[in-house]
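With one protein chain withheld, the remaining protein chains of the complex are depicted in position.
By letter and in written order, the chains are A, B and C; residue numbering begins at 1 in each of them.
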Amino acid sequence: MDLAHTAEEEEFRRELRAWLDATLPGLPSKPSPDDWPARRAYDCAWQRALYDAGYAGLHWPADAGGGGALPGKHLIFLEETERAGAPYVGANFVGLLHAGPTIATEGTAAQRARWLPPILRGEEVWCQGFSEPDAGSDLASLRTRAVRDGDAYVVTGGKIWTSHAEVADWCELLVRTGPPDSGRRGLTWLALRMDAPGVTVRPLRTLAGSAEFAEVFLDGVRVPLSHRVGAENDGWRVTMVTLSHERGTAFAGETVACRRTLVELARAARDNGRWDDPVLRRRLGRLNAEFGALWRLVQWNTSEAEAALRAGGDGVPGVGASVFKLRYSHARQELYDAAADVLGPFSLDAAHEWTTGRLTSLAYTIAAGTSQIQQNIIAERVLGLPKGR
Amino acid sequence: MDLAHTAEEEEFRRELRAWLDATLPGLPSKPSPDDWPARRAYDCAWQRALYDAGYAGLHWPADAGGGGALPGKHLIFLEETERAGAPYVGANFVGLLHAGPTIATEGTAAQRARWLPPILRGEEVWCQGFSEPDAGSDLASLRTRAVRDGDAYVVTGGKIWTSHAEVADWCELLVRTGPPDSGRRGLTWLALRMDAPGVTVRPLRTLAGSAEFAEVFLDGVRVPLSHRVGAENDGWRVTMVTLSHERGTAFAGETVACRRTLVELARAARDNGRWDDPVLRRRLGRLNAEFGALWRLVQWNTSEAEAALRAGGDGVPGVGASVFKLRYSHARQELYDAAADVLGPFSLDAAHEWTTGRLTSLAYTIAAGTSQIQQNIIAERVLGLPKGR
Amino acid sequence: MDFRPSHDQRALIAGMRTLLAARFPREKLRESIDVKVLEGALDRSLWRELGTCGFFSLRLAEKDGGAGLGLTEAVLLFEEAGRHLLPGPLVATHLAAGLIPGAADGETVVTALEGPGMVEHLSVADVVLVLDGDRLRALEVTDGHGPGALPGRPVRSVDPTTPLRHVGKMPGCAQALPVVGAGGGGCAGGDTARLRREASLLTAAQQLGSAGRTLDMAVSHAKNRRQFGRPIGAFQAVQHLCAQMLARTELARVSVYAASLTATENDIDGARLLADEAAVRNARDCLQLHGGMGFTWEADVHLHLKRAWLRRTQWQPAEGAEEALARALLAPSGELPDGIANHSNDAG
Partner (left out) sequence: MDFRPSHDQRALIAGMRTLLAARFPREKLRESIDVKVLEGALDRSLWRELGTCGFFSLRLAEKDGGAGLGLTEAVLLFEEAGRHLLPGPLVATHLAAGLIPGAADGETVVTALEGPGMVEHLSVADVVLVLDGDRLRALEVTDGHGPGALPGRPVRSVDPTTPLRHVGKMPGCAQALPVVGAGGGGCAGGDTARLRREASLLTAAQQLGSAGRTLDMAVSHAKNRRQFGRPIGAFQAVQHLCAQMLARTELARVSVYAASLTATENDIDGARLLADEAAVRNARDCLQLHGGMGFTWEADVHLHLKRAWLRRTQWQPAEGAEEALARALLAPSGELPDGIANHSNDAG
């Protein structure tokens, strides 16, 4: 049992840190949250900088153009970029963490050659078209239909909760190719060009007042057969590869960020006198323990994934990912509730970043598998309890 | 909307209070908790005193020998006896609150004449034989079998969680007369003599170390047909009358007692310095709000039951009883957890009454319908959600 | 003892529901928030109509133009207001009826400053009731100018139905408006404690209404929304969530109603704690149960959550109530719940 990194990893850390120190001061200032094209440009420029420095797709397999790094090294990357305050993955999230790894694992040589390099270079942005209004947690019931017509699928239906849809070039799309009642056995994974005729994007306003998501309407959109990844009706399996990645180290950086926010809460409380309330103080102390533990769980999950990879497995995050998601999403909400206590009446000021943070934290127990679903997964897949009814 | 009692009720309160003031000082001292025969004698003497003063079975119908009091008056009785520190109903609980009301409602004239007066006079003690080791929350699955043989049922099986079994004269027994898979449609309610051949009682030790309950083994016990209340295979309905009573005002006195304990906790905390901890103090303040609200819910439920009776209904506690049970059982556990915090290391002393209280409080979310079952009931019967699966 | 609302009280509730259904339907609510303004305008004609119906005056004596009703009736109306997310400085204007000319009939919009902090609807109010320790006075709102102006900084309110301004310090006593029944200089003393208690209770009543509404929304959604081939209300996790919401609502309800009858500080503090918790947690649970749709601007559930957050900060927040209820345990007569003592039923 060992938390120390290898000498080679520490060397990697030192080089990365030096590069970040040299590079970050030269970055342009962050764009406004409402300016989506500017956000895309900013995120893609950062991705290009990573690419030029050899840090793009660190965790991708080397034969997909990535760094072939083991999870431990990737974790150092996440730690150091967060620690230095580097930009987030932003608009490149789906490409780098969902669609890209899926194509790398399941795509043909031609598909990999077409789609992967532009992701790594920050040239093409992907979005995700899985959820539908009537199929949120229950992907097996989705209804967007694809019918073969010559060398293409004709796709009709709609997707929801799609981030960055307005500025994306591609969408990883899950469609029904089997009969309506075919459940998870009738789904297919397609790459959709967002500028194809029949694609309409409508922004979706969240309770925080911002348009973080969009609805995507698909009206007879033609998708070439060559844009299918995996076999027809095998999309569920293909997708699960993607979803497992989503539940893996995706939140590692956020955990570090939460811990930083917690420190800021403590300082603000000290400055405004709320620190004198032991009820609040002890609550902050307990949150310190919780985020510390969540960080240890990230390290534990990383070790497990690395061991699985070394043993020739696929390094897909296992048990720990659901446990992490369950506790992290709750802890994040507790953190921002505590922030409201620190702020007192100023918690009612929506311009305060902690108030925005409190509002967006509400999505965490819902998005990417609700807490209820996570508990089902833990009970049935981890603990082996009989299938719930 | 009105919390004031009528002038007649207040007159009743004054008389009762005067009688309690005069009577309680003359009571013998309380027997040891382990001495069951002494406890029976003590409880029955108290019941006899109530009978002689005209307070026995206050809430029973007048034609069953009771006081025919509306729930509001009965609540005054519970308030005042608790306030004065009078003995609890103890060994007469099942007779007065379960079996008696069932017989009063469902029994024949002969059955009422035989069984009701001895209950009111504190001469015969009843216990309850419903639960079985494999049928706790799920009474419909119980397996103790009764087969007709001439003028009697022959009963074989076993019951568990039976309080006062060692000293009871009678047991209200729920048995299966239908086929094994007949569910709730194959049950029958019988009155069993505890000294009948084939009845064996074995004390069951609880986690508090005391023998509060017993197992009752039934090996070919003959129960006369005339001891059946209600029709054969109609026992589920007959029983529900009883169970509804159990969930009604049964906890009214305990709510007052909990509030008194809470005051004692605050005083103990003041005396030992723990009061200086605002975390503990505010927790006690919140418990004050919770028990205050529970008391209001008792009053609310009482008003609803009284209105239903006045309207010619049966006054069986409704919605509010499940809500009360759910929150009260939890609040009681919180109360004794707070007590442990007040006591500090002395919470480890099992001789302290609060430590015993903490242990026995653990049963509250289990007995008489677990919290899970209460929530099912609220969801399905009150809120009309589809049957859970 | 009959704790249930009387026939007249039920009629009062029904009247309020009819009024709100006609004059403040859901479209009005959505309209009021979807117009993106920093400080929303108040619907003065609805305000007057509330005045006409006695929403503000109902506790005044009949000779003073009121209905001579009590705190309980006020609580029942405020519960409905909370259920419908009715905007405006309802509590302050209600309390000002009889103190500030025009408040009772809805001609004058009155907000309140209970201490340094956020003031709701300041820019649209005509008068600010200022509670400063045990002194009560009133200031005319003069649009940032003139002697009575409060130096309120506009704030982007988290609750889109309640514009807020932050007032950093209490204004001086000099330029106060006359308050009916007040002493010299427009400063009245003494009954601010009662006003604060009543404000806290009326706030609790709105929280109760909101909690009941989000429960209804959750149950309705649970019956209709299907996932995994059945209504989600058939899942035990959803059932238990809804059951806990009901329990919170009912405990809050009996506490708020009882406090309206006794009007004691302890009962009001307890009612506030339970109603605050019911409103916030029910809105949270309702949102969770609605899944992604609950996270959208178009769903109403976030409006309930945000208003519940806001109300929780108004008039005696939880910390003070918990401390007061703890102290009450050490009072000599603390042994029995208030309801058992032979208290008067009069809300005085």
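Basically, a residue touches a chain if its C-beta (ideal position, glycine included) is under 8 Å from a C-beta of that chain, and two chains touch if they have at least 3 such contacts.
Bear in mind that the values here come from a model prediction, so they are computed numbers and not experimental data.
Asks: Let's see if you follow the contact definition: name the visible chains touching the chain that is missing.
Replies: Touch partners of the hidden chain, whole complex considered, are A, B, C.
Asks: Considering the complete complex, identify which of A:Ser210, A:Asn233, A:Thr356 or A:Gln375 is in touch with the unshown chain.
Replies: That would be A:Gln375, which touches the missing chain.
Asks: Which of these, B:Thr6, B:Thr23, B:Asn233 or B:Thr370, touches the one chain of the complex that we don't see?
Replies: Selected residue, touching the omitted chain: B:Thr370.
Asks: Can you list, in ascending order, the chain C residues touching the missing chain?
Replies: Chain C touches the missing chain through residues 235-237, 240.
Asks: For chain B, which residues reach the chain that was dropped from this view?
Replies: Against the left-out chain, chain B lists 131, 133-138, 140-141, 160-161, 204-207, 209, 277, 279, 340, 344-351, 355, 359, 362-363, 365-367, 370-372, 375.
Asks: For chain A, which residues reach the chain that was dropped from this view?
Replies: 1-6, 9-10, 72, 79, 83, 255-256, 259-260, 262-263, 265-267, 270, 278, 281-282, 284-286, 288-297, 299-300, 302-304, 306-307, 319-320, 323, 326-327, 372, 374-376, 378-380, 382-389
Methods note: only the chains that are shown with their structure count from here on.
Asks: Would you mind pulling out the distance in Å between where the CA atoms of chain A average out and where those of chain C do?
Replies: Centre separation, chain A to chain C: 40 Å.
Asks: Centre to centre, by mean C-alpha position, how many angstrom separate chain A and chain B?
Replies: Taking the mean C-alpha position of each chain, the two centres sit 54 Å apart.
Asks: Which chain A residues reach two or more other chains?
Replies: 277, 279 - these are the residues of chain A that touch more than one other chain.
Asks: Of all the residues in chain C, which ones touch at least 2 other chains?
Replies: Counting only residues that touch two or more other chains, chain C contributes 235, 238, 319.
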